[in-house]
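What follows is a single structure, and I will ask about it in a moment.
For this depiction, one protein chain was excluded, whereas all remaining protein chains were kept in their positions.
Up next is chain A:
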């Protein structure tokens, strides 16, 4: 038994290493290109960079107006994430406890959103008409609202695990409804809320189509659409573009490295329930 099991394990390692390389190599290649001078890149795109050359990062940062974009991305991501977590937790508690009528209907409604059409035309019109287009507030509301249903849905499942007795005890102590959710339920939901927050952070930071549509003003662009439009303007200079890619991707990779547990559990709970 032991002997026969040895060989497949070796094979498993080989296959997994090959796939891991397939995932990592493209990113490493980009980092490598970002460290090269343009002539070095044109002469031998594949060779390993001779020296660590950070000029490309400086150039990308300057030419791509990345200070503004970076600040915008941070604002959008932070605000949408906080707003989503609070609003979703507030809604998840009454739905999970069936404190309102029609919770079954609400949950059904959440279920069908997976299939609904995107509705860019009406939304574009709405954003223009309400003058929310190209505003921080408008975009934060939009990016919080766009998958609110999923976030509420994830939390509803977790609220069920909090004992009902706690509700009654708090009520007897005269704790108000909102204060109860915000100060008792939310801290107890911490793991679930971290998951929701992770999903949201990745979501907003990476979003491309929504900023492309609703943040056309150069001063309001986040990193992703800034980078995309940067390509159009400087498409010939691959080394600078590669540096730009590295700048955008670094914060995410760091978040992923430290908090991947929450991200992966969020993905499986979100998808399997939704």
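In this section, contacts are C-beta pairs under 8 Å (C-beta built on N, C-alpha and C of every residue); 3 or more make two chains touch, one makes a residue touch a chain; residues count from 1.
To be clear about the criterion, contacts and distances are computed from a predicted model.
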Taking the list "Zinc-finger", "Heme exporter protein B", "ABC transporter permease protein AmyD" or "Molybdopterin synthase catalytic subunit", the UniProt entry for the undisplayed chain gives the protein name "ABC transporter permease protein AmyD"
Which of A:8, A:137 or A:187 touches the chain that is not shown? A:8
Missing-chain contact, candidates A:60, A:79 or A:181, resolves to A:181
For the chain that's not shown, point to the residue among A:88, A:154, A:193 or A:215 touching it. A:88
Given A:146, A:197 or A:215, the correct residue touching the omitted chain is A:146
Over the whole complex, note the residues of chain A touching the chain we left out. 8-9, 12-13, 15-16, 19-20, 22-24, 26-27, 29-30, 33, 41-42, 45-46, 87-88, 90-91, 93-95, 97, 99-100, 106, 109-110, 113-126, 128-129, 141-142, 144-146, 148-149, 152, 167-168, 171-172, 176-178, 181, 202, 205-209, 224-225, 227-228, 231, 238, 241-242, 245, 248-249, 252-253, 255-257, 260, 263-264, 267-268, 271-272
